[in-house]
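Only one protein chain is missing; all other protein chains are in place.
Read from first to last, the chains carry the letters A and B; within each, the first residue is number 1.
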Amino acid sequence: MTGLFFTFQEKGLIVEKMLLKVNSEESSQFIDITAGVSEAVRESGVINGLCHIFVPHTTAAVTINENADPNVEYDIIQTLNRLVPNDPAYRHMEGNSDAHAKSTLVGASQIVAINDGRLSLGTWQAIYFCEFDGPRTRKVWINIINAD
Amino acid sequence: MTGLFFTFQEKGLIVEKMLLKVNSEESSQFIDITAGVSEAVRESGVINGLCHIFVPHTTAAVTINENADPNVEYDIIQTLNRLVPNDPAYRHMEGNSDAHAKSTLVGASQIVAINDGRLSLGTWQAIYFCEFDGPRTRKVWINIINAD
Partner (left out) sequence: MTGLFFTFQEKGLIVEKMLLKVNSEESSQFIDITAGVSEAVRESGVINGLCHIFVPHTTAAVTINENADPNVEYDIIQTLNRLVPNDPAYRHMEGNSDAHAKSTLVGASQIVAINDGRLSLGTWQAIYFCEFDGPRTRKVWINIINAD
């Protein structure tokens, strides 16, 4: 995550869509965006609610996994590459069908609750943007529901 | 998607559950339901909120992926069939354990934000109902949270 800016405005219960910019540097890469999402939650001032983290791309995804040993993310990427190799037999001519399939397997969004003004993540959890067809400049959209 | 009707009523913050009917024609098939979900959002009148798209079946799923080249969906289906073949060694006697496993891998629901009265999807994203044990008549449930 090399850039971060928000364009939001409190309006009723929801905080307007916020934007997180992510620059990937490898073809497959997990990028920890927890700090950026947490900053968005802090800036929103929401104390209790839901945080929706959405990837508007079809060859990327978002997941929640271990924040301590980067080898975990390395192993998950290797597992995904083994399960869904970049196979020349795909029909789609752009040559990135593997990335589309990985996007569907991992998922385009995550919801994390906000309690006491903070993202309710487990001790060892971080939020990762998952690049499957990089390097690229990517976006993450954050919508926060204020439930107080 | 060959049928579409809504039974909803604005009530407090949430719009009542809406129903989208989907008829699949193949054993494995991705059906673009974006138009139906968008129509539900429009009819609800909600400007900012969350749209929950839920598949109440255990041998189907819902995903978000590319809307331009149908070969992408073909390649994803082939990938899922290769990873989880219809193997006679399964214990479940109905012979559709592969479809149940694919349902868990892809997921029973998606959440898409609503901003400015429209589904916040990326340029190349569409919402697909994923049939894994068709052909069948299926339902999709849509719940919309109004956050203004």
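Quick note on the criterion: a residue touches a chain if its C-beta (ideal position, glycine included) is under 8 Å from a C-beta of that chain, and two chains touch if they have at least 3 such contacts.
Here the structure is a predicted model, which is why all the values come from computation and not from measurement.
Peer 1: On chain A, where is the contact patch with the chain that was removed from view?
Peer 2: 13, 48-50, 63-66, 69, 71-72, 74-76, 78-80, 83, 105-107, 110-113, 115, 120-125, 145, 147-148
Peer 1: Could you list which residues of chain B touch the chain missing from the display?
Peer 2: 11-14, 16-17, 50, 52, 54-58, 83-84, 90-94, 97-98, 100-101, 103-105, 107-109, 111, 141, 143, 145-146
One rule holds for everything that comes next: only the chains that are shown with their structure count from here on.
Peer 1: Roughly how far is chain A from chain B, going centre to centre by Cα mean, in whole Å?
Peer 2: Distance between chain centres, rounded to whole Å: 21 Å.
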